[in-house]
Each structure stands twice: as C-alpha cells, then as structure tokens.
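Every protein chain except one is present and positioned as in the full complex.
== chain A ==
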Amino acid sequence: MAEVEIGAVSKAFGKTQAVVDLSLTIGDGEFVALLGPTGAGKTTTLRLVAGLEAPDSGSVRIDGRDVTSDAPADRDVAFVFQQYSLYPHLTVFENMAFALRAPTRRLPEAEIRARVEQVARLLHIEAKLHSKATQLSGGQMQRVAIGRALVRSPSIYLMDEPLSSLDAKLRGEMRLELKRIQIDLGATILYVTHDQTEAMTMASRIGVMEAGRLMQIGTPREIYENPVNAYVAARLGQPMINLLPAGLFAGAPSTAKTIGARTEHLAITRNGGDVSATVTRVEHLGDQSHLHLDLGGQPVVTLAESETTLDVGDVVSLRLNKPLFFDATGRRVAA
C-alpha cells in the first residue's frame, strides 16, 4: 500500500472538460470516496490514476514515484470495473489468478492457489471457484471482480461503482464486507460512487465532484455538517436539504440569499414557532415518516416520527435551529 498523489490533473474529451485541475492526496491505508452525479468526472479521475486515460496536464504520483506517463501495467494498481469485466471463458479461479500469473510476477503456483483461496473465503465464493464466470449470479460476479483485485497487493485499489449493479440487500451486505476487508488489509482505496450511503458509511474521506471539479474533500462528518456550498450540502442527507429563500425566516445574515435547512435544523411544533406551514403529504416509511409541507408556496420536506398524528391540511409551526446560509452564488456564509 502506498500514498497516491493526484496533482492538478485535467482531462478533456473533445470539447467536454471531464476533469478540471483536480488535486487530491490519498493517504496510505485511506478509503477515499468520490461522490457526484453521472458525468461529474469521477470515473475519469479513477481512469487517470489507473493509466487507462492520459491526462492533458497535471501529474499522478504513486508512492512518491511519478507515474503520469506509465502504462497501467507499470503502475501497480488494481481496478474494479462497474461492469463485471470477468473473462467469460475462464473459471472463477482462473479469473482471480489471472493477474497473479502475469509473467512479470513469477509467483509459484502453490502461492497463487493459496492467495486465491484465501480471498475466495473472504468473499464467500470458495464454493464457486471452479464454476465458469458466466454461470454466476450478478452478486457473485461482482464478488469475483472484487476478488480479482484483492488477490493482488497493489499500491491502490481503484473501484468504479462496484456495487451499483447489485440489489439493495446485497449492496448493504457488500458495503459492510468491503469496509471490513479494507480495515483488515489496511488497503488504500479510491472509490467512485453516486450513492451517498456508500460514501458516508465506508469512506474515511469523501470528495464531492461536480462538472469535473472537486468541490470539497473531507470526512463524511465535515462534508455533512460544513458543506462549502449549497451543491455539496444537497449531495448528502436524506431527505434532501431544503433550500429556502432567506427572506422566509428572520435572522439570516445580510449576505445570505438562501437558507439550507436539513431535517435536524427544523423544529416542528403545533404552535409557537417562527412561521407556520401546511402539511401537504405524509409518507410513512415504517421506521420514520417524511413530512411534506407548504411554507408560503415553498415545498419543504422533513422527517417526522413514524407514529406522527399529523395529517394533510394540518397547520404546524416551524422554528429554525442553526441552519446553513448560502450567498447568491451558492457559497456558504457564516451565520
């Protein structure tokens, strides 16, 4: 494992700027997640680190060595692709052993066997080792794809939405397993996802990307509590942060144009709050309820207790509790 340093990297495809002046250092043993919507440049960043794309400018350093112009094979990275990318005509064992059998490694067959079997146990696919890759279910294929990376001990694991094609239950399980494996191995991982839960639960740091730029990088807590702008604030939190005109509530700083109110910033009472709002919809999700409100024409979504007695048409009173403020350009303003 090693430290990976991305230095002011830019990459354009034709007229599209995929990655713009991105700098990021992934510490040894760190799990960094890049979070952003489709087309934000997350995957391109990952491919630049892997060497599958060459940057237009900037540099990539792995373990202090400049690898910017090195081929993928010379970078000592492992890549888990979003599509399973298994070799369909090989068995699970052969798939996982493929990288270990590279002539440059010269590993004895017994050691290859030992490593593949160890990783297979870790991923609970030891019973499938001699099946063809095409005979597996989606979840199993993805485990093999991850296993192919894990049998190696590269400087860094690069993972491109490895769980996105799994169903919700399996995704939850794999999330826990992947985090456990990362801690066990002390692995350095750069992980791309558009799923905020994956980023929040697994990453030691999250980098939020938008239009090729890294908007903010920090621990999940920092990103959630101290977003630098309204965009980052909107990436995390369920239900999504409510962005309301500053004029709706008294007490906003003079430069603030928008108030960002997460569910924990909103206190709901029957009366005695600052402003009143009408309940337009109640979504019961079992353990909690989403409350849709109409606040002077502005829709607001917040959480309510699962056994809430509020119903459509009820008028409630709202009070803000240390919300976030943003200026006209969306930048954060101190309260």
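The rule we apply is simple: contacts are C-beta pairs under 8 Å (C-beta built on N, C-alpha and C of every residue); 3 or more make two chains touch, one makes a residue touch a chain; residues count from 1.
In this section, contacts and distances are computed from a predicted model.
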### Query
Which of "Dihydroorotate dehydrogenase", "4Fe-4S binding protein", "ABC transporter permease" or "Na+/H+ antiporter subunit D" is the UniProt protein name of the chain not shown?
"ABC transporter permease"
### Absent-chain contact - pick from A:37, A:88 or A:296
A:88
## Note on the structure
Per the whole complex, from A:8, A:54, A:73 or A:114 the residue touching the absent chain is A:73
## Note on the structure
Residue list for chain A contacting the dropped chain reads 50, 52, 71-73, 77-79, 81, 83, 85, 87-90, 98-99, 102-105, 132, 148
